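Here the structure comes first, spelled out in structure tokens, and everything after it is commentary.
What you see is the complex with one protein chain gone and the rest in place.
Coming up: chain A.
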Amino acid sequence: MGDVRWKVVAAGLFGLAAAGLAQAADRVKVGFVSTLSGPNAALGVDIRDGFNLAVKLHGGKLGGLPAEVLVADDQFKPDTGRQLFERYVKRDKVDFMTGVVFSNIMLAALPEAVDNNVLYISPNAAPSSMAGKDCNPLFFAASWPNDAYHEAAGAFANQRSLKNVFLLAPNYQAGKDSLAGFKRTFKGDIAGEVYSQLGQLDYAAELAQIRAARPQAVYVFLPGGMGINFIKQFVGSGLSKDTMLLLPGFSADQDIISAIGAPMAGLFNTAHWSPDMDNAANRKFVAEFQKEYKRLPTLYASQGYDTALLIDAAVRDVKGRLEDRQAVRNALRAARFESVRGAFKFNTNQYPIQDYYVRTIGSDGKGGLVNKSFSEPILRNHGDAYVQQCKMAK
């Protein structure tokens, strides 16, 4: 009899202690590391502004808890990114890490987070290795798999019954991956496949090759300034008169449109999001972003905003028990948030399954140019080609 009473008391004490340990956190700490200076800063700045806007619209909270967002600049350097991750994870004891734009920096810094049991929500970089054999239970891609825009572009070329397309990308891993993505879906002939040098600014030789090959369309993967120069020179060479130029969304986003201007009118590009997408979450996002920052958001801004919404939903669903990483992870996997892109859910590799659209650049009615999406997606509920290689515990 006495034994039983003891057991009840012990169980009660244990329960009390456990409850004390599992007490909900009083705030959410997010470490945000991105490229915020130098020639590539525009992307990181947009992700940061999108993220901060979502926190601000939630009254400075994420999932009902006061949010503390620590922001730092990786200066486009992998080792700096890694140091900042270490500082936020070990010294500041953050609950989530996020922010990085570029795959090379993210891959260098990521171990600092996941090796210390901190979740990383990627607002942009989503390399195919992390979708397949190197997938990680603590890594989530809230953007789009690196190949997806190119697969969508290939599908669009099929839809337009294009018979031959000329491909151009810089000679490095992401460049080769992108053209492989295009060829995975495209059914026609490749009129030519050229790899330029990374960082190249003069495309005279490539344009001469395109002119000689006489393709119906040209598909280029040229991020940042490379794309700006190529598009300008493509139009300047007169090729745009009878050759369709097809671009991935980030090469035809609002920042690129602003830099190039009129020659962008009428170009096609593929993306998972467009400023004119007709859902309540997106209407609110675009209006509030313009009000706050006096410019149109890019897709990077939409990704930063969605990342904050995703964290907000997960914190809400676990009722603030952030210490329980498995519970937080399950809540993230469920992704119960209103994405500005409409349909969104995570695949088993924690990469998105979502729709991809073709956008065309047209007048905004006020003398400017803006992306407009075709209402029907070109790829529906699209995942990635690597998910089978991902062996991940539930």
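Things to note:
Heads up, the rule we're going with is that contacts are C-beta pairs under 8 Å (C-beta built on N, C-alpha and C of every residue); 3 or more make two chains touch, one makes a residue touch a chain; residues count from 1.
The working rule: contacts and distances are computed from a predicted model.
Going by its UniProt record, the hidden chain of the complex is named "Branched-chain amino acid ABC transporter permease" among "ArsR family transcriptional regulator", "Aspartate carbamoyltransferase", "Phosphate butyryltransferase" or "Branched-chain amino acid ABC transporter permease". Only one residue in the set A:E193, A:D276, A:E292 or A:D364 touches the chain that does not appear here, and it is A:E193. Contact with the omitted chain, checked across A:A25, A:V114, A:M244 or A:A259, is made by A:A259.
Of A:Q75, A:N229, A:N330 or A:T360, it is A:N229 that touches the chain left out of the display. Mapped onto chain A, contacts with the missing chain fall at residues 38-39, 171, 193-197, 201-202, 204-206, 208-209, 211-212, 225, 228-229, 233, 235-239, 259.
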